[in-house]
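Apart from one protein chain that is not included, each protein chain of the complex appears where it belongs.
Letters are used for the chains, namely A and B, taken in the order the chains are written, and counting of residues starts over at 1 for each.
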Amino acid sequence: MAKLRFQHLERHSPASWVIIGLQTVLLALGLGAALYMEERGHAVSGMSNQIVWGLPHVFAVFLIVAASGALNVASMSSVFNRTIYKPYARLSGILAIALLIGGLAVLVLDLGRPGRIFVAMTTYNFKSIFAWNIYLYSGFILIVSAYLFAMMDREASQSAGLGKTMGWIAFAWRLILTTGTGSIFGFLVAREAYDSALLAPLFIAASFLYGLAFMVLVLGATSRDAGRDLLSDDVAQSFRGLLSIFALAVLYFTIVHHLTKLYASGHLGVELFLLRDGGVYPLLFWIGQIVGGTLLPLGLLAPARDIASARRVLPFASALFLIGGLVQFYVIIIGGQAYPLKLFPGFEASSSFLDGAVAHYQPSLPELLLGLGGISLAMLLTTLALRLMPFLPQLRPAEE
Amino acid sequence: MSAGSQGMQPLADRRAMLRAAGGFLATLLAPGVTLYAFGAQSEPAGGQASGKVRWGLLIDVGRCAPGCDLCVAACRDENGWHESDRPEIDAQWIRKVKLHDLRTGADREVPVMCQHCDKPACVDVCPTGASFKRADGIVLVDKHICIGCRFCMMACPYKARSFVHEPLRDQKPWAPRGKGTVEGCTLCVHRLDSARLPACVEACAEKGGGAMLFGDLNDPNSDIAKAVAKHASTRIRSDLGLGPAVHYQNL
Partner (left out) sequence: MRRPATIAVISALIVVAAAAAAMRSFAGNTPVPHPPKGQGEHCVAETEFMRKNHMKMLLHHRKEAVRLGVRSEQYDLNRCVTCHAVAGPDARPVSFESPQHFCRSCHIYAAVSIDCFECHASRPDPRSRTAAMQPGNEEVAAIDQYLREIRP
């Protein structure tokens, strides 16, 4: 097999410089917003005692789920021996790390007391899935770094066994991590919208989809900078197929989750709220997630059987999938909290603490800036890494 | 003073004890003076929380008058949280939930606070262990290590916890609370540790309907244990298997 070659990102197109500038500004604004929320307290955000986790958590969960999925391309090449993906394995690894750091940054900066992150890293309650997630996230960064080392170091990469072992470890770790992220919600018996074993596999399917969508967009942007298409024909074709399958998997788990809850008469209230009566949530679910985030991009991908049209629609479909992903997590996280807890079944409840009432949530500017700051951080870290080390594939003229 | 038989018994014991403390309690100054005069060393009051005890509440909803919020006002006064013009971010450690029966049209009111569960969901999910159950069954937040992640608020089936959304000033010295941490009903642990009743129970017994009975659920001779054994009582969302310590009668 011909030796694979890799390259640094040497230059940026003017459009890329504009994007880098924008991301730097957003990152600064995001950090400022976090500081503002910490100084003034969460009263300046839209979060309340009813909607406890807001827009920052939507972005954070989205980035973390996408991070573990971004590693998939590398896993396919190492674990499943799909050699066509080998040129993209390094980019896959570094993108995974960058996205995770972006997501973690948003999560930590939204804490009520972010300065106590050192307490969180040294004092653990091991029954808490959150505590496990702290280990899983930091371990992910270490393991994927070791995986990249095994791929990139001159001596280490000679050993096929080492690469495969690290590939397996990273693959298993990322599955456990995403299961853990889904279980943050799945383990909560208190809330009717959660409390489901299906949330973990739903998050796994979502990770495959959003991770790959990020890969496609990053490859598209860096191809523009590198001056030549970094996505080879057969990989582009394959990505089209994979994105479609992953999107269908997410749709499947979403449908089964809602159908199961609808079947239980006790849960009819929350399901009708999310799917029909809840105002913004059904709107976002049907139009944002199902139509815009699933059916429309699938409709774009399905007829694009030849190479040229596949290349053309891939970035659009990926962008639509990602927007659909944000919407999906918004409906899950915020919609799930908006529906009131049912303490007294058979009674209509009301109180000064807003029992029995649907909670209203208005995302605030600091929250939005923090979330966008996280995405910007991930993208800036990726760009920086691509400039510093040879993560990008260098395709031979015949392969393009 | 109310004549409710449930509230009187433990209250009578407490009152006897307080009366025995004599003129020292006529002014608040005297106990401090005693310490000052006899030297400032003192033994830890009563040792530590015991695992043999399990504090609980029995609330007779039948005696809970609609429109009465003495328990809420007492808790506010004792612990320093208060209403503001933004009810959605205000802390509420106890609230009166107004219930309207959808079938019969009947209305009643129920005080709801942290249920101090035996297997608390909030304790399970707290990443740092700040949410913990004390040996005597009281579920508390150790605000020294709370990082403000609000996962316990997501997990609590009773919406018992509040998050402090703003910087606070002039907290009560016996009830520290601060921005960025989570808080909830402490069963007035600072009062319990000096052998007094929770503020809500005391207020309801003295000025309200005497609906709240407080005591040790593990002690078969305590009034609450006897009442729970004798009369039917329910617990909110008991199907979740968390083992709340707050029982409700006539719900």
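Here, a residue touches a chain if its C-beta (ideal position, glycine included) is under 8 Å from a C-beta of that chain, and two chains touch if they have at least 3 such contacts.
Since we're looking at a predicted model, the values are computed, not measured.
Shown chains touched by the hidden one, complex as a whole: B. Among B:R63, B:R76, B:R134 or B:K159, only B:R134 touches the chain left out of the display. In the complete assembly, the contact with the undisplayed chain comes from B:D193, out of B:E88, B:D118, B:D193 or B:E206. One chain is missing from the display, and on chain B it is touched by residues 28-38, 40-49, 132, 134-136, 140, 142-144, 167-174, 176-181, 189, 193-194.
Throughout what follows, only the chains that are shown with their structure count from here on.
Separation between the centroids of chain A and chain B, computed from CA atoms only, is 42 Å. If you check the complex, the residues on chain A that touch chain B are 38, 40-43, 47-50, 52-53, 111-114, 116-117, 119-120, 123-125, 127-131, 133-134, 184, 187-191, 337, 341, 343-344, 346-356, 359-360. Against chain A, in their complex, chain B makes its touches with residues 72, 83, 86-92, 95-103, 110, 112, 121, 123-129, 145-151, 153-159, 162-167, 179-182, 236-237, 240, 251.
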